[in-house]
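Structure first, then comments.
As you look at this complex, bear in mind that one protein chain is not there, while each of the others sits in place.
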Amino acid sequence: MARPTALQVYKHLPIKNCGRCGENTCMAYAIKLAEGVRKIDDCPPLSDEQKKKLIELLTPAVRAVEIGTGKEAIKVGGEEVSYRHELRFFNQTALFIEVSDAMTGREVDDRINYVKGFETERLGHKLKLDGIGIRCVSRDIKKYKDLVQKTAKAFTGPLILCSDDMKAIKAGVEIVKKRRPLLYAATPKNLKEALNIAREHDAPLALRSPDMKELGLMAKAASSKGIEDIVLDPIAGFGPHLGETLNRYAMLRKAAVSGLREYGHPLMAKTFFMREECIDKEKCAYDESSLASMLIDRFASILLMHSIEPWTILPILTFRDGLYTDPRIEPTVEPKLYPLVNAGKDSPVILTTNFALTYHSVSKDLEGAKIPSHLLVVDTNGLAVSVAVAADKLTPQLVKEALEKNKVAGKVSHKTLIIPGVAGRLKDEIRELTGWKVIVGPQDSSQLAAFLKENHGKKEA
Amino acid sequence: MEKKKHRITFHPGKKAVLAEEKDSILDAAASCGIHISSPCAGRGTCGKCVVIVSEGITKGVKKGNTYLACKTHPLSDLSVRIPDNSSTGKYKILDHFHEIKKKALSGKNAGIALDIGTTTVAGFLVDLKKKHVVGTASAYNKQVVHGDDVLSRIDHSRKHGVEKLNRLIVETINNVAEELLEGRRNVMVTDLCAAGNTTMTYLLLNNDPSVIKKNPVLDEYKIPYTANASKLGISACGRLQTLPGISGYVGGDVVGDVLASGMHKSNKVSMLIDVGTNGEIVLGNREWLVACSTSAGPAFEGAGTLCGMKASSGAIDKISINENLKAEYRTIDDERPEGICGSGLIDLVAGLFLKGVLDHNGLFADKRKKYVVVPKKESGTGKEIALTEKDVKSIILSKTAIYAGAETLAKIGTPLPELENIYIAGAFGYYLDIEKAVTIGLLPDLPRKRYKYIGNGSLKGALLYLTDAKKRREADAVAKKTTYYELSGDKTFSREFLKALYLPHQDASRFPLVEKKLS
Partner (left out) sequence: MVSVKEEYAGRISQVVLGATKKEGGTRNKRLVIGGESSPPFYYFEGAPKNKPAISHDVFDMPISLPGHVREHFPDDVMNDPAEWAKYRVKKYNAEMITLHMVSTDPKLKDTPVKEACRTIEDVLQAVKVPIIIGGSGNPSKDPELLEKAAEVCSGERVLLSSIDPDMDYKRVTAAALKHGHAVLSLIPMNPDEMRRFNKNLIRQGLRREDIVMDLFTGGIGYGIEYTVSAMERSRLAGLRGDEYLCFPMASATSNAWSAREAWMRNDAWGPRELRGPLWESTTAEIALLSGADLFMMLHPRAIFALEEVIESLYSFQYREKA
């Protein structure tokens, strides 16, 4: 069920225009409620019947589930569409790394520290992993409890308790019940017990089965017990199982979006398999990373992963970040002269294109290095520098026009333009056409800081 | 193989055109600038497009002794006479206010209803006893020298004080009043009613409009004000009322539009679009109303383009491009052309686009610098009247804002195809060719009969407010209950805006009928 319109929400309001919600009219409130900016509780005159209808209307096609507590809690699900371009994807896939009671203490420590510490930056914000999944592999309840204890102490973020033995889950949740951990997982065999534990501790519960019908029945059973914070795991696989995997996740998302409420829950996947199956560790890590990225693309809201190699995690974090951006926002910036870091008359003028990613990347590098500079952004229809040069969209004529339109000559005391290294071959033509001195900068903007410190103020090379 | 062409001569006017057998008389007439009334858009169902074929052989649908122009095709050269009833353009305004002949007043007292537009001010002289209009006049808003749009005028008043702009609007009103009272002796204007956007209203009342910039929504915008006219400097004694507005950027002029349209009384949901500088749009019915301001720009009111002018004597208000790519036009009052008003500009861009002179980016396909509509020798100003790419860009920007605004409001819950009516208001001409407006992507591609052009709705609303107490109460209620929707910063609006910056739209599938015409 796609998002309700303001009008659909409006029809369930008391229509008194009383103003108690803080808005001037009921329609204004309905618009904000439909967008998710206001809450149902903000309208005092709502009857219970109307509230019920509104909750039903406003619940997204894939319900949102919260794991963890406090500032580090994460929200997953809350999705409305199968295709990003139809609206957007809302809550990015939560990435959990596993620790198990079959690992050495050292290994566990490394993993916990890794989750806490690993980060990369992109377009001005930090990308990090989200939580830790604590697995019982040993079948030793005491061992498991020790691991849960240790992890919970060292790590304050969201947790998943993993075991096919409800006794272990029960023991684990006793320790971390205040942390609202995800309980993984209930199967048709232990469903009843799992539901009881989930309800007793108000913890979200994962339901696991390779059979779609069974998953639906389990979800319905949970719902009838008043448990709605559930996630579904249709069991992911790689290699020969990849097709089946992609099919299941697509079917489930489509079912949710079509309004089948029992399937309207976030999807989860475990991206690694029996340790014994892994002969070539490098390949397993490589494949796991590929599977993870593909599952992020195909509707997974939670991933439990094994590999902590930076080279496997980097693409996952980066892809996730991009996929969950709002596609309604254009990937270009306005082509004009951008003064950065209090640029003045003596500051260098640097050329780049209006592809948003390019602009942000270059401006971030300059701002990060605190270099006062003028960034001259030219309109290449949103193409990055190398592409624009190759496609002949970044031309000397375009540069000339940009210099004139932005009256750059009048804003700086010099007449030197630094062009991206990748556009180096345009140097002479730009110089001839514009009369400006042209310096060819580094190939990548990450080297700009060093380059400018060395070269600015020097004569043309 | 060359298809045989037949010469069709139309009377009155003696305009002739060459047509093939596949062309209907209706289409042939349109291609040489003759508009035969066709409310059913050529489907052959309304029976309004009757013509008399005095000479020649045709094959087609007869209605008595006449033919339906839309279903009749030439088999030889023809001589066709268009009866008076058929030649009225289907898109003329509902009531022929522009043809208001000067009438005498029944008494000594008169009222003036005003539309205080950002770019133009229009007025009715009203017989208060008989409650009808006895004269019309308009003038460019003198404040225009200090900025095209409301924001620049707010900035001006902040820097230089309100008095300057207040004086200019009062002067403009007085000029309009003077023109209205020309030739009338001993008439006292005792009642005035002004509909303007909130900034205009504030400036008229000598109130500081900078509050509007800081607070887009405030209760005080929804209040109708009354002031002593002469105290404000207006050459009248008596009171001046201003229509209540909806928000800082949607004012009493739009409330006037709503009043004039009657959309606030219907059960079905309709949309109202004011095609002017602010490009306000209202969506709703008797239960609920939502309004927004698209900041369209003054292109449709004749400003912002080299060849543009307001819709008055000498303005070209109708243009068609013939098969030699030359413009055929008519002017208001049949005076020598001095410029092109809004409706003419829409006709022009649509015509050039359909003929391939302009591409879908609004650029000249053959890289020419300009398109000459009227050469120097035919012009009333001694200068040629031409359209440049810059002009086309202004027009596209204006139409884009409005279209994107309509799509955005529709997302509130009533998809455009489900709308009962779309009311078009605006002071850009005496008619609007809906077909051409859709062609350029200003209006959505919907069944044409849903479009209702109400002319200067603000002025009509002001008239109603002035003369009818019941209507006054309705207007006050509308102002109070309408919800304002802020478009700036709205993601849907930004997205829709970027996609609409083309003729007619980046996504050709949204305009299937236009797609078809181009194939």
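Just so it is clear, A and B label the chains in written order, and each chain counts residues from 1 on its own.
We take it that contacts are C-beta pairs under 8 Å (C-beta built on N, C-alpha and C of every residue); 3 or more make two chains touch, one makes a residue touch a chain.
Quantities reported herein were computed from a predicted structural model and do not represent experimental measurements.
Engineer: Which candidate, A:50, A:386, A:416 or A:455, sits in contact with the chain we can't see?
Structural biologist: Residue touching the absent chain, from the options given: A:386.
Engineer: From the listed residues A:426, A:439 or A:452, report the one that touches the chain absent from this view.
Structural biologist: A:426
Engineer: Out of A:282, A:346, A:404 or A:432, which touches the unshown chain?
Structural biologist: Selected residue, touching the omitted chain: A:282.
Engineer: Of A:260, A:369, A:409 or A:449, which sits in contact with the chain we cannot see?
Structural biologist: Hidden-chain contact among the options goes to A:260.
Engineer: From the listed residues A:99, A:222 or A:294, report the one that touches the chain absent from this view.
Structural biologist: Counting the whole complex, the residue in contact with the absent chain is A:294.
Engineer: Spell out, residue by residue, where the missing chain touches chain A.
Structural biologist: Where chain A meets the chain not shown: residues 83-85, 122, 212-213, 238-244, 246-247, 250-251, 254-255, 258, 260, 282, 286-287, 289-290, 293-294, 297-298, 309-312, 314-315, 318-319, 321-323, 325, 327, 331, 355, 357, 381-384, 386-387, 390-392, 425-426, 444, 446.
Engineer: I need the residue numbers on chain B that touch the omitted chain, in ascending order.
Structural biologist: Chain B touches the missing chain through residues 360, 499, 506-509.
In the analysis below, only the chains that are shown with their structure count from here on.
Engineer: Any idea how many Å lie between the Cα centroids of chain A and chain B?
Structural biologist: Centres of chain A and chain B (C-alpha means) sit 47 Å apart.
Engineer: Which chain A residues qualify as touching chain B in the complex?
Structural biologist: 5-8, 10, 15, 17, 24-28, 31, 326, 328-330
Engineer: Sort out for me which residues of chain B touch chain A in the complex.
Structural biologist: Listed in rising order, the residues of chain B that touch chain A are 217, 287-290, 411-414, 481-485, 491-492, 494-495, 498.
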